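All protein chains but one are shown in place.
Note that the chains are named A and B in the order they appear, and that numbering of residues resets to 1 at the start of each chain.
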Amino acid sequence: MSRFGDQAVGYDKTTSMFSPDGRIIQLEYARVAMRRGLLTIAIVTKEAVILGGLIPLSKLLLPAEKIYQIDDHIAAAYAGYTADGRVLINKARDIAYQNRLIFGEEIDVYTLAEELSDYMQQYTQYGGVRPFGVGIFIGGYDIYGPRAVFVDPGGTIFGIRAYCVGRDDEKVIKLLKERYDPEISYDDALKLAVEGLVLAMKEEDKRKEKKKTEYESGVSHERVLIVRIDKEGVKRIPEDDIKKIIESLGGDSE
Amino acid sequence: MHGPMKTGTTTVALKYSDGVVLAADRRVSINTGLVVSRTYTKIVPLADFVAITVSGLVADAQKISEFLTARIKKFELERRRKPLIKEISRYLSLVMHNHLKSYMPLITHIIVGGVDVRGPHIFFLDDAGSVVEDDFLSSGSGSPIAYGYLEAAYREGMSEEEAIRTAIYAINSAIMRDVATGDGIDVVVISPKGLRKLSDEEVKKYLRR
Partner (left out) sequence: MTYGGTIAAIAGKDFVLVGVTHGAALGRSFMISRRGAKRMFKLYDRILVAYTGLYGGFQHVNSMLETYLKADYYKYKIVPTVKRVSSTLSAILYSDRFKFPNPIEAIVAGFNPDRSGPELYVVGSLGELIPEKYAATGDGFEIALAVLESQYKEDLSLEEAKKILYSALKTAAARVMTNDPYLEPEVDYVKRPRDNFTFSEAFSFRLLVL
């Protein structure tokens, strides 16, 4: 049955109904919403997880937060509809603190993802609600070492090595595919993450769509937020370091 | 029956160089002073890396052991790893604390001992929900006697054999002087290689020396 056909009979109106070819069309729309968000990227290396993302920059508005600390050893970032993301971030924090109260220990990254995904899945099976329009990256350093996962709007969990979601992610994923290998050093991975984010900014610039809004366009280190999560906890990569990497890439950083 | 069955008991737990030793007597008695069991095992393996010793009400101790064994299995399935000894202890302590606060305390003292990725650990839990980690611990009516021996005999970094002997001597001292303790000794050794229960012959050999 054609996509048009599905819509015509209303299978896209709710998550509580499959389309005849076995899809939940609302969820696919949610994934579209997710990929409208600015690029978010995560890379796992032997010593640390790198979590990064782009933020919109404007003369009139204060910079947004993109990466959130969940607990001492975990940070999360999302791509997609910001208001939905914030709810999930706070939910993730509650889950993490609950684990501390019950077991007296920090929560595992994967367990946090599973419990968060349980919550997100609820929004795909009941009527009258809409799924979350975000995909969320959770990176942390737990008993296994550095680990990162990605949870999509439907609540599917992906354990990841290097992954990105957001506007222009096909191009960046191609870049990651070419350049990532499991033995990658931390410095190379950081460079790769910055390169991915720069690539996304360039693509965006090509389309000139930002010019119409209050947001600045062009490649700028101020739009890049990256944190490193290792044994010591979560640490933001200083702006100057990112600037240096962008310059070394030959990008036109202001 | 004259009141609930209680294990008057002496149990000890101590850490050695790379594992833990748990030891306990086998006597179960009731309030009238009658010994109702002379073969009861007070060391319960919960998995192949952790065991608990129990003292107090037999009913509470049994239910806790069953429940905790299942909970550990669930933890392993959910999280694809073994729980830390600290996680087991903190979880059980919360259960016991919540029981106390609903005016239905689990009248039992428990020592959790085992080996995890962070090494050997022993924790003492009481009915109010406290958790204390230490190098050597004792519980039960004969614990003052066992502590008396352990304070003098324990030192850090003992070999497995020394640790087993120290634990057995501590229980034996309590058997001699505490009427609610007696009828043989159980010993369980947990090392990174796994959990091992000593046979009666082995225990006797240590006592003879």
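The rule is simple: a residue touches a chain if its C-beta (ideal position, glycine included) is under 8 Å from a C-beta of that chain, and two chains touch if they have at least 3 such contacts.
These numbers come from a predicted model, not from an experiment.
Looking at the complex as a whole, the chain kept out of the display touches A, B. For the chain missing from the display, the contacting residue among A:Ile70, A:Leu88 or A:Ile136 is A:Ile70, taking the whole complex into account.
Listed by residue number, the positions of chain B touching the unshown chain are 93-94, 96-97, 100-103, 124, 126-132, 134, 143-144.
Residues of chain A that touch the chain left out of the display are 62-63, 65-72, 75, 90, 93-94, 97, 100-101, 104, 225, 227, 233-236, 238.
We adopt the following convention: only the chains that are shown with their structure count from here on.
Across the complex, chain A is touched by residues 78-81, 83-84, 86-87, 89-91, 94, 117, 131 of chain B. Within the complex, the chain A residues that touch chain B are 101-105, 108, 110-111, 114, 143-144.
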